[in-house]
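Below is one structure, written out as structure tokens; the observations come after it.
Subset of chains shown; positions unchanged.
As written, the chains take the letters A and B, and residue 1 is the first residue of each chain.
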Amino acid sequence: QATQLLFELSQPGCAEAIVPPCDVPSRPLAELVPPEELAETPPPLPEVSEPALIRHFINLSQLNMSVDTHFYPLGSCTMKYNPKRNDRLAQLPGFANLHPYQPLETVQGLLGALHALQQILAEIAGMEAVTLQPAAGAHGELTALLIAAAYFRHRGEHRTTVLIPDVAHGTNPASATMAGFRSVQVKSNTQGLVDLEDLRSKLNAQTAVFMITNPNTLGLFETQIRRIADMVHAVGGLVYMDGANMNAVMGIVRPGDCGADMMHYNPHKTFSGPHGGGGPGAGPVAVKKHLADFLPIPVIVETAPGQYTLDENRPLSIGRVRSFYGNISVLLRAYAYIRTQGPEGLRRVSERAVLNANYLLARVRSFLPVPYGHRCMHEFVASAMKIRASRNISAMDIAKRLLDYGFHAPTVYFPLVLREALMIEPTETETKATLDAFADTLKAILEEPPELVHEAPHTTPISRPDEVLAARAPILKWTPVSESASG
Amino acid sequence: MAYLPQTEQEVKAMLAAIGVQSIDELFAHLPSDVRFQGQLKIPPALSELELTQHMEDLAQRNVGTHQKVCFLGGGAYDHFIPAVVDFIASRSEFYTSYTPYQPEVSQGNLQVFFEYQTLITQLTGLDVSNASLYDGATTLAEAVLMCLSHQTGRKRVIVPQNVHPEYRAVLATYLSHVSAEIITLATPRGIIDADSLARVVNDQTACVILQQPNFFGCVEAARKISEITHAAGALLIAVVDPISLGVLRRPGDYGADIAVAEGQSLGLPLAWGGPYLGILACREAFLRRLPGRLVGQTVDRRGQRCWVLTLQTREQHIRREKATSNICTNQGLMALRATVYLAALGPHGLRAVAELCLQKAHYLRERLQREAGFQPLFNAAFFKEFAVAAESPAEVKTLLEIATDAGFFAGIPLGRWFPELANALLIAVTEKRTQAEMDRLTAILASARTRADSRAIDRKSSMTPSSQRTVQVE
């Protein structure tokens, strides 16, 4: 029943009354709107009674694994616990019911929170100025790269390339392209860190930005970071720090102190925002003083103690990057989280995230190779190459089999530098008991009959889907039987 | 310190298993010159009770649309949100999961997104929809980028001045480094003048943007604009108010190639501007250029129908610098809200909401004109939003203050974006507004104008045609 589509549940004529009859004198539509712009019928949406609608969606929800129900060690996504208090508080009517264009005098409480968040994020970054506007991490990357472009334009420099390590998230090169840059890949060395020789060979007067994720996607801290920053700055470039992995270093390392000129945060990761099945997130960007004038408008400023306004008059600004002011309820959750933790708490969060990851690493590497695995930060990447060779069990097989045991799979086949990669990020909110159960299960899977593992998962709502079929003949929407080709 | 379940004893056991003496030793390999010394200068930790009191205090320092009657629009609307929307969106299996990379344990999200995609195609009359983008403005920018990449060699983008000014601003930002020519088309009568449009659309034109209803609430001659656009081989991007599609023709029905919408009206809280929902649908021909995630139907090994993320080779995590867009995290939970909203309303509910907006907006405009002497700024037909002229910018300010004190957010001063319209107000009316509220607002404004011993109100629209600005970037 849960897998019937809304459209298949549709029963014409069963709708509930959501809105009342009109309480003002009504006039014929055709008198008010040119008839050729009027639709003859409303869109052919499904008609589902409220009882059926509720049962449909509640049953659908139960088909998902989620942080609230399962261990979800999806590497690079920081699937930590999402505190319920933050959800409740971000949804208070005094926050949820604010129109973006109501008088600023009537949103001073909100502006106060956002302004405080700007200052907090600047402090954690070790930078001077913050914009809260970007809607997601990748949007933050784009914003920062546009800031870089504006900065160089302002200086009369024409720089065209963005250097990106080969282990970087795909968003980095994609953002570079969107911002009008050409991306150049920088190799990793045998320790999984930036190959300085390769970097040196690619740095030149065309270099606008070096984008680095630190800790990187192998879960390793880039110990050469200061040297790298100096090299980039030496050719006149800027250093951008992808903050996706900030959960490892809050209060321990500040990107600004490492030489980064700008960075973004992922509040939905680091600051415990729920991931929403894919979003919304947010992507605040922090920059050093020399880039502050280029931040997108508007910026929230304090005009007198406790008085806030929006500064739209910033001649050097890159302009607007979105409508209105930001993903407010995501930002409020981040603010609530940071206020719950305080400075010691944030540091403790990172310490425990690194502790949990290293503990799991210590347990896992005894039966699954972790090529760059002496000491990790908040995550590590194991490789199934050996077990694939010896028993024909792939990273994907392991991932699928874990589902049978009630664990969400790690990220697989990323980063690309490592074959048969399993990227495991436990986060700090999981118990030792859960980590132990996960490690035990992983070990047990490696010893299971390969056929059993190949056919996994066995206990989930569906078995492995045919992804090739999906891509070859895409069906991207439901079609009424009469209209559909194959019924 | 919160949400850290390990006890001190467990921490010790874990350190021993790792083979280190202390947590600090785990960070020993970090160079000392990048280690942060001391403590972050941020406020101290709060217990849940204190945090609650603090946030409630902040919330109470705002005045929301539950306290003032809201006639504000401009791209964000105070529509009614049925209880089922909030309820379903509060299911943590939906909101604490992430992108459905493991379809076997993500069928809930995948099916919802597939339903969302279907609903959006039904709503827009177009062939395909992605699974959401950030918001209306960035989605418009993505749509223009799609057109520019599809229309090889064509660089002109025509943007009427009555497209939401913030959307235009975002477009300018996104195109700041792209070899494109943005032509801003003046719209002195509120709507696009077909002849003016015909004059600027040419064989260099990649696309024309049409906002329907436009930023001033006016209804455009969509089919005519579509014809002019297509006659020149250009593509038409329609930016629509999804609620309006309960009564207005759908973009697909008048030939739009791409439809863009801000989804906030579909069950999303106002939340001072976000998170909202970028809706993007297009004709099949543009499928491979579509940014963002797509969910497709397939079968599992047992032959059971199911859903997966598909056509990921367009996306950044596979295609990297060659991706159609850099988008990764999208607005999944907001797409869920829109899905529930549309399903809860159904075709008749959506039509009813649209008709209520339309009828009530016309009632209010007429009352304001007749009883308070506000002249409509434009004569064009409108949907749920309309602009009226006051005597002066100062009067706009005064009237808004009086209205606020009396319990109304009465409208948005247009001078904010259009200096030449500084004496005008943009007023939106949703299905939530009652006759009583509108009558009261009318009375308050009328009395304020009388009290001010107002001289004869200038009944001519003060809008002077703005000179056609042509912005050409790099």
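Rule of thumb we're sticking to: contacts are C-beta pairs under 8 Å (C-beta built on N, C-alpha and C of every residue); 3 or more make two chains touch, one makes a residue touch a chain.
None of the values given here were measured: they were computed from a predicted structure.
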Practice task
Express the subunit copy numbers of the entire complex in terms of the labels on the chains shown.
Solution key: A x2, B x2
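We adopt the following convention: only the chains that are shown with their structure count from here on.
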Fill in the blank from the handout: Per the C-alpha centroid definition, the whole-Å distance linking subunit A and subunit B comes out as 20
